[in-house]
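Below you will find the structure I want to go over with you.
With one protein chain held back, the other chains of the complex are shown just where they sit.
== chain A ==
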Amino acid sequence: MTATEVRAGSGGLVPPAPARSGRRRPVTRRRLVQFAFLVPALVYLVLFFGYPVVKNLMMGFQEYTTRTFYTGEAPWVGFANYVTAVTDPVFDQALLNTGLFTVGSIVGQFTIGLLIALFFHRRFHLSGVLRSLLLLPWLVPMIAASAVWRWILDTDHGVLNRTLDLLPFVDGRPAWLTSTTLALVAVIMVNIWLGIPFNATILYGGLQEIPEELYEAGSLDGATGARAFWHITWPLLRPVVTVVLVLGVVYTLKVLDVILGLTNGGPANATQTISTFSYHMSFREFDFGVGAALGNILVLISLVFAIVYLRLNRRAIDE
């Protein structure tokens, strides 16, 4: 929309024939002023987004180690870092874990978030207070939250297992963070807890946008309860749902702090994802080249979802 406006505007401003040269100067000045307004944003983007991305892309093709920092030498190695990264036995598992972690987190966050949004859409006493309390997970620093979750999930002394002990039908204590089968589930659970406020808040905002009259009209035609949800709420909420899901995927793919804080990718790589693997290669083994290569692979995956998001967005506008 903006693009067409600018085109239309400039078509009117810049005369096709150079004959009336007297008016050219104010036009170029105007252009300069327009450009000057763009400069701060451009500088910011180039410096803080452009440079790191380009640098990281280049680093993926370089032998970039601790030595590089002193000597400044980072020999070009072509795709060697990518080969090292992809052929590492941990990579396959990290890729699979990244997928499971993302899908599991998104499904959980979205479903619970939507249920909570629907619940709070109906006004009742203290609903405002309760809704703001839901934002708490957002306010707790992740380092503190993961320390508390580690304590909750501890096999022998954790409050979760101590509570399960009291239940008659639970046999033994699940090793939440120390068994290779449960650790990923536990990490996904914590990440769902963390993501619910985001999903609930955005979806709640979307629900508020749906005009009340539609429900009134619908109820006359017999659309109440579940039918009202499927035929009124869901179709009208779809643009918001798309935003929430795509942003959710991009945010979840890159999650690092939750996993580092809870399991550090373990036990036995059971919760290793591409982002934790990349962190490990860069900051534990000081192989920044391989770390950057892994980072780039993750960027590529995020990019696919970002493009999907852009296309869906464009289609929505076209409609």
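Basically, contacts are C-beta pairs under 8 Å (C-beta built on N, C-alpha and C of every residue); 3 or more make two chains touch, one makes a residue touch a chain; residues count from 1.
Going forward, contacts and distances are computed from a predicted model.
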{"item": "Name under which UniProt lists the unshown chain, selected from \"Ion-translocating oxidoreductase complex subunit D\", \"Acyl-CoA dehydrogenase\", \"Menaquinol-cytochrome c reductase cytochrome b/c subunit\" or \"Sugar ABC transporter substrate-binding protein\"", "value": "\"Sugar ABC transporter substrate-binding protein\""}
{"item": "Per the touch definition above, residue among A:Phe91, A:Trp193, A:Tyr215 or A:Phe286 touching the missing chain", "value": "A:Phe286"}
{"item": "Contact residue for the chain not shown (choose from A:Phe35, A:Phe49, A:Trp138 or A:Trp230)", "value": "A:Phe49"}
{"item": "Contact footprint on chain A, counting only the chain that is left out", "value": "49, 51-53, 55-56, 59, 64-72, 89-90, 150, 154-157, 175, 177-180, 243, 247, 250-251, 253-254, 256, 263-270, 274-275, 278-280, 282-286, 288, 291-292, 295-296, 298-299, 302-303, 306, 309-310, 313"}
